[in-house]
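Only one protein chain is missing from this complex, and each of the others stays in its spot.
First chain written, first letter: the chains are A, B and C, and each begins at residue 1.
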């Protein structure tokens, strides 16, 4: 059984997904593509030697008979309309983050999906598919460290381009922690506070960097997260969960241990693409497999909505310096089935 | 383009390969299977819902028109005849170790392959596809540690079954080091000596365990390898390369770091299947991809021959306690194209 | 040259200091002891075979002609009067923490010392003498990580006795971080906030445990410190300094690396006495050596005063949940000479 996939948006991430579905994963086939830049769409069809039709427009592609399922990798502000269109025709859709650029947009999608009665939407938060985070979640759920009380974490990039704005520290960078930590803890956030340490001299003038985000969850777990996007030394994702009886750390990426020049060292990655490259493979393979079974295992539209609400609160906390409450609607019964304990993929 | 594969032998490893080709990898399709136990062959076709014909015999399967390429995962002593048969009809063949149970058998295969003028045979030494060994080879070839001088390594299993004989320490266990170390060092062996340390009380009476193997290479590199198959604590593969200016260690498998019960710890695997499971995926995917291009990237028939000769010398050294010379024929020009420097897969 | 020392208070820590000065360190001699429990004082003189006079009272001992310098290890509330008495007669005094139980008491001592014009007082904050903290300070001052921006730290005890009160988390436990972090950073605190995570079920009912303390320094460095005194798994002191270009961690105590029972592990200490035992030796040896030279190298009366003020603010922050300002008087010129960069002892 093969899942026939249409891809909307053939930019960098769209091309990556096309390549992995075509050359590395099992059970999926790209049958349709579209992009605002039609030449780019044509180019990927040719270089990958795809047996795929090129559409003028995402809405056409979504409706096309040969398309079983849709991957949305277009420009962020267009996600909402394409996801809604896929839901309308009852086709499964994998949408890169953000699900929509506003919480209301996300909520509209949630309501539309519930109205169909079918699980159709998965959002592209790939960290849930990282071997390390999965191992960490397994340890937590094994009871080895008791109930989680505190999370210390850090998201560090070596540098960011000049176009990187202060809000991007939340909506592009920290958004990954927002999603993965509530999955890790099976919990939701109730408040957030952001404090600004002494600024690094390596950040552009407009940018407060680093930041410390203090999140509180429903269960009272306190998360303190460092965001530091000009740390110079590497791309470094840290996560330590302090439990009642023990402490578990996200594994460091595996690396040769070197004794050289008076140092005992392992490598720290510098490119974020290397850090989670395997997670993208696992994520898409899992999406193909579960879609073929009519299920959604990964982050749902509801998760996309929660990320949007939390991210809005973080932006307000960053601006005001105050403790900002995070108010979510009640989780619809519809999404409870997705609250699965992590399993070995 | 899809590689249509016939599988000879549907025991444990055969079933594993069928499952990974069917559910996880891209570009391959199981179209034919056979086994001495026909019921077992039928069962895997059914449970995996394969669109595959069941043959009475490996030779028939090899000749079948719908079969592009052959995977040999039958009982070891039958490998030689099936590989030769595949060569005879000019079909690519992936053969699990051993290529043949004697060095002469391997040599016959080498000669048959050369006679066809086409690279057809790959042997299933999966460690060359392990991310860790590849990273280690990259470090060596980067020049970061200078020329290699010494290798310290260890192959440790927690326990072995009662059926494990003394020779299996070489032909089943150490055979992996024999293959991977010469690939790692781009070198061949010239002599071997084996010494027997104090025996562990956890080994069966007939079994000398542990052993220390001392290999010498053409370049004068000295390898000292510990084989310890009743080490109790885990499945642990160690490899340290001492170079002129630095030292590089095979990475430990990635693991959550735990602080618990007065210990700072990471997990050591206990099951060998977990240690190299990803290597099997990479190996088979690489075999499918290169076979579709008419190439062999992985261990060749020549590598199978060298492993057989070296393994014979090790058995003699174990028996006699003497330093045993390892004499290889000259490497045929035909196999020089396979001497590729490691690349990122 | 030998420093003739009188010890006031022969409880646990007093006895320890007597033993180390007598049996392990160079240049000091116990010539006088006193304690409210005279029998205890006698006992230590006998068991250690000391050539020391037993005094009825600390004030007598301080004035005794044969006493060159005084060690105060009596009950906390008595420290102030004995230190003031030693200053009055111009004798150097090593006082275990706290210097005085109120900030005003500390200030009185500061003023008395300045009035003599001589450096006489050292406070027993031994962490500044820990090899690990010294190495960490060396790295910071080497410029290897650039200017410090954030400190993540943790003070974890396996358990605390029933007599441990909520305030002791600050005045007994966190007080060590208060002193050592400002020494490490060459900085002072300006504000503090304390948040209470989900409480561990292993703490007594009256005790909020763990706590997170957020300190801000004059330079804007943000410290987030976890205090967790029922962490079960060990006595674990963590300190990570995030700088502009790199990150440095306090070393873990050295330990045998064990491969056993499917774990690769090192030991975590469980008893705080083991963690800093060497620091006490170094601290007292340094005090003897510098006292013989008429200097004070270690924590001064001013440091004792700052610790008291900071600790008061922490208590208020814990009570109120508010951000509390920390207002210090201007550092007297007199103490600037003690601002030495760390040197190898």
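The rule is simple: contacts are C-beta pairs under 8 Å (C-beta built on N, C-alpha and C of every residue); 3 or more make two chains touch, one makes a residue touch a chain.
None of these values were measured; they are calculated from a predicted model.
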{"item": "Contact set of the excluded chain (shown chains only)", "value": "A, B, C"}
{"item": "Omitted-chain contact residue, chosen from A:267, A:295 or A:316", "value": "A:267"}
{"item": "Identified contact with the non-displayed chain, of B:233, B:272 or B:334", "value": "B:233"}
{"item": "Identified contact with the non-displayed chain, of C:102, C:165 or C:260", "value": "C:260"}
{"item": "Hidden partner chain, residues of subunit C it touches", "value": "22-27, 131-132, 135-136, 138-139, 144-145, 245-261, 266, 285, 289"}
{"item": "Touching residues (missing chain, whole complex) on subunit A", "value": "233-234, 236, 252, 259-270"}
{"item": "Touching residues (missing chain, whole complex) on subunit B", "value": "146-150, 152, 195, 197-202, 210, 212, 214, 216, 219-222, 224, 226, 228, 231-233, 242, 244-247"}
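Everything below uses one rule, namely that only the chains that are shown with their structure count from here on.
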{"item": "Central chain (distance from its CA mean to the mean of all protein CA atoms)", "value": "A"}
{"item": "CA centroid of subunit B to CA centroid of subunit C, Å", "value": "58"}
{"item": "Between subunit A and subunit B, centroid-to-centroid distance (C-alpha), Å", "value": "37"}
{"item": "Gap in Å, rounded to a whole number, between the CA centres of subunit C and subunit A", "value": "45"}
{"item": "Subunit A residues counted as touching two or more neighbouring chains", "value": "245-247"}
